[in-house]
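I'd like to ask you about the structure that follows.
Note that one protein chain is taken out, while the other chains of the complex remain in position.
Here is chain A:
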């Protein structure tokens, strides 16, 4: 009998705490939801708020500072929304869930240094490009490597499912043993400095940002001219012309009035 009572008490406790926690969770969600729609409706009628998804782990394009998303792409998207006259709400979805969210409609617009590729175009629509990127190779300062082909047989770090990985796969095969696909770019650069990979292949913007940040370490960045130029685009679900037109309109305005260049200079210098 005593055991039964204790058992019952602990059950009540567990269920109680569970309810409390879930209540807090949903309460928080609700308040943030009303906050967003509140700011949307304050400007007038029932305006649509576009949910913009990003993977905030790709400095300096998108990153988390304290609990705020910031970076080049964030500033660009905010400027586009302002110029295009529509409301947006940010959502830090992560890379894979971003594509999934677009498929399912929980995310309207994706901006996350997404390179415009034919493969992606099959499933999604892209805006006009807002950034020109090319791949760079990060190697040790005294490395004899001068081009991508020299990396054969070496361990190469990339962020999985990015253009950097595609470039390496194209050169050395889809199942190249030395290819290490990390979840995020900073991890692969970390492991480069830990000596676990011999080189990192990635977008110029991100790697150049590291040059600025880690000046005491010895490394160099190599540009291989055989890499095709790439363009970052803003992505929507295929057929979502409403969102796409609004984005393109805003993008055109900030290209014309110099705002896009201004944001670029802020992050990457004027060169």
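As a working rule, contacts are C-beta pairs under 8 Å (C-beta built on N, C-alpha and C of every residue); 3 or more make two chains touch, one makes a residue touch a chain; residues count from 1.
Quick note on the criterion: contacts and distances are computed from a predicted model.
Peer 1: Choose one: "Sulfur oxidation c-type cytochrome SoxX", "GMC family oxidoreductase", "ATP synthase epsilon chain" or "Amino acid ABC transporter permease". The correct choice is the protein name in UniProt for the chain not shown.
Peer 2: According to UniProt, the chain not displayed is called "Amino acid ABC transporter permease".
Peer 1: Consider the whole complex, including the chain that is not shown, and state which of A:92, A:143, A:187 or A:208 touches that chain.
Peer 2: Only one of A:92, A:143, A:187 or A:208 touches the chain omitted from view, namely A:187.
Peer 1: For the full complex, which residue in A:65, A:96 or A:228 touches the chain that was left out?
Peer 2: A:96
Peer 1: For the chain not shown, which residue from A:132, A:174, A:228 or A:256 touches it across the whole complex?
Peer 2: A:174
Peer 1: May I ask you to list the residues on chain A that touch the chain which is not drawn?
Peer 2: Contacting residues on chain A, toward the hidden partner: 96, 99, 119, 123, 157, 160-161, 165-166, 169, 174-175, 177, 180-183, 187-188, 190-191, 194-196.
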